[in-house]
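Here the structure comes first, spelled out in structure tokens, and everything after it is commentary.
With one protein chain held back, the other chains of the complex are shown just where they sit.
Each chain gets a letter, A and B, in the order it is written, and its residues are counted from 1.
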Amino acid sequence: MREGPAIEAVGVTKTFGGTRALRGVDLRVERGDFLSIFGPNGAGKSTLLGILATLVRPTSGSVRVEGWDVREDAHQVRGKIGVISHQTLIYDDLTAYENLCFYGRMYGLRDLGGRVERALAQVGLAGRGHDRAGGFSRGMKQRLSIARSTLHAPSVLLLDEPFTGLDPSASDMLSGLLGALKGEGRTVVMITHDIAHGLDLADRVALLVQGRWVYQQATKGLDPAQLKAIYEQHVQAV
Amino acid sequence: MGFWAQVGAILWKDIVVELRTKERLSSMFFFALLVIVIFNFVFEPGSEAMREIAPGILWVTFTFAGLLGLTRSFTMERENGCLSGLLLCPADRGAIFVGKALGNAVFMVVVEAVALPFFGVFMNVAVLPALGRLLILMALGTVGFSAVGTLFAAMSANTKMREVMLPLLLFPILVPILLAAVKGTEAVLAGEGLGGVSGWVKIAVAFCALFTAASILLFDYVVEE
């Protein structure tokens, strides 16, 4: 295991054609920390996450995840991260079991059968392994997505608005799962609009507006109402 | 061995999904059948003109059916963002390409195998005597088509015009392999041995080799953001 913070980004910019999505963003997340990122639509949150996930190339700046550079050593980074987005990344026509086996093989994992069974049990889908994934409810799909993204035991989790479209009971279940993952010592970066859950799980929160940080704070002593007020203040100012 | 394990995983996935839904195979096969039937309406059945263009019809059938399969190959990855899922794996992009291209080739071969007897019956062409040589030409044509087709399908799935761009981009590039396949088929159906069409076979092999290599290298650039 390499030394240093789990995530370290310096001076990250990203320009798409004429649009500047990120304008000089620094980020440092220590191992085992949980960071919640808030911000209005178009702020550049998904772009930032995409860069951390090696899916998007930064226009400039350096980004290291678990000590590996996302551009030079993308291969290494990919083995260490798990990504959950608002899309499920699941094949609807395969069963839950088959989906996980597929990803397991793509990650080169051994003892696949056992691993998949355990992963399904962990997210509460033990009995539904051989059902077609397309027939799952939104909440169940999200749980399967978590199983998919944690199958290879990544040390860093990147989540892009995982609470979107979930009803309260599914949300609470997701919250419980994320809490458990955090308890296992994984580093988590989560983009969310859900202030209550975002604050509850996180060690630190940050607010991204128009490609720049406008607020960063440890969550100790912050309550949802305060955060909402801060959010409105910064977003109004634009 | 990681590379081939990943190729195998992708190929397996595409086959299982297809076996469940049968979307690709059924639409490809039905389309192939339609093309053969329509050409029979256009030309007088049994006429000399018909016999002359029969090899052309066979390959028009295969290419249009193949095109359907190609587009589906990447639209299925667009649903639920699965292409991102593939790119997140610590997998060689070349493995993703080979897996996808093999899948496309397999589906095309299945459709060709089923369409060939129908072709023989409707067009009244004696396919059996030339079967071995025909299969070789079909294999070469399919591999060449899949190699460039998979690369371009990945590209066109990402443009505004989507699937409409694919035939526009693909067909001019396919001219050498199409010529080789059609002319080779024509000669072989007329009784020529493979030696007699060695010129065409060489072109087909060169096309397959060149574009398999080029596509594996270029696929990386097509899928990364």
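Some observations on this one:
The definition used in the following text is that contacts are C-beta pairs under 8 Å (C-beta built on N, C-alpha and C of every residue); 3 or more make two chains touch, one makes a residue touch a chain.
Everything that follows uses one rule, which is that contacts and distances are computed from a predicted model.
Look at the chain that isn't drawn here: its UniProt entry, checked against "ATP-binding cassette domain-containing protein", "FecR family protein", "Heme exporter protein C" or "Cytochrome bc1 complex cytochrome b subunit", names it "Heme exporter protein C". Considering the full assembly, B:165 is the residue among B:16, B:114 or B:165 that touches the omitted chain.
Counting over the whole complex, chain A has residues 16-20, 210, 238 touching the chain that is not drawn. Where chain B meets the omitted chain, the residues involved are 148, 151, 155, 158-161, 165, 168-169, 171-173, 175-176, 179-180, 183, 199-200, 203, 206-207, 210-211, 214, 218, 221-222, 225.
FYI, only the chains that are shown with their structure count from here on.
Partner chain B is touched in their complex by these residues of chain A: 50, 53-57, 75-76, 78-79, 81, 83, 85, 87-94, 98, 102-103, 105-108, 132, 148. Of all residues in chain B, only 2, 5-6, 8-10, 12-13, 16-17, 20-21, 76, 79-82, 84-91, 224-225 touch chain A in the complex they form.
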